[in-house]
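The structure appears below as structure tokens.
What follows is chain A.
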Amino acid sequence: MIQAPAWLQILSRSAAALFGGYALSYAASACLARLLPLSAADAVIVATLPAFVFYTGAILWAFASRDAVRAWAPLALAAPLALLGFWPQALGWLA
Partner candidate 1 sequence: MMMWVTGGVLFAYVGMLGLCQGLERHYKQVWQRPCPRALRVGLRGAGWLALLVSLLLCAQAWGWAIGPVAWLGAMSLSGMLLVMLLPYWPRLAVGLAAVVPVWGMVQLFG
Partner candidate 2 sequence: MKNTFTQSMAWLHTWAGLIFGWLLFAIFVTGTLAVFDKELDHWMQPEVPATEVSQADAARRAVAYLQAHEPQAGNWGISLPTERSPGLRVSTGDRRHGGGVQLDPRTGEAIEVRDSVGGNFFFRFHFTLDLPRNWGIFVVGALALVMLAALVTGIVIHKKIFKEFFTFRPNKGQRSWLDFHNASAVLLLPFHLMITYTGLVIFMLIYIPAGVDALFEGDSRAYFNAQGNARLEQPRQLARQPGQLVDVAPLLAQAEARLGPLGGLNIRNPNTAGARIEIRPELGNRIALAKGQAMVFDGVSGELLSDVPQWRAAPLTQRVMVGLHFAQFGGYPMRWLYFICGLVSCVMIASGLVLFCVKRGRKYGNGTAQASARRWYRVAEVCNVGFISGLLLACVALLWASRVLPVELAQRESWEVRTFFGVWVLALLHAGVRPARRAWVEQLLLVAVLCIGLGALGGVGDAMRVGVVLSALVMGVLLGLVAWRVGKAVPAPIRAKAGRNVEAGA
């Protein structure tokens, strides 16, 4: 396997931290807001309060993971979470 130059690795991991982290915290908040058994107004707040914990976790993950591809795992994780969070909208688009 060819080792990418250091600066490219750093760039890729930083992008993974920034964008992957944002996607994860956005999707996780949406999913939580949908699943929490609270009124909509309360669910939004309770689901968004921990968003930055997810984001921090994703940042650490992006720099701790073994290789630069795994660093993007939060982005991959974001997809199913977003689907859960936005399933009525998703059904609307499909129909």
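Heads up, the rule we're going with is that contacts are C-beta pairs under 8 Å (C-beta built on N, C-alpha and C of every residue); 3 or more make two chains touch, one makes a residue touch a chain; residues count from 1.
Inclusion criterion for the candidates: all candidates are chains of the complex that A comes from, given by their letters.
Fair warning: this is a prediction, and the values are worked out from it, not measured in the lab.
Undergrad: Out of the listed chains 1 or 2, which is the one touching chain A within the complex?
TA: Here, the candidate touching chain A is 2.
Undergrad: Can you name the residues of chain A that touch candidate 2 in the complex?
TA: 9-10, 13, 22, 25-30, 32-34, 38-49, 51-52, 55-56, 59-60, 63-64, 85-86, 89
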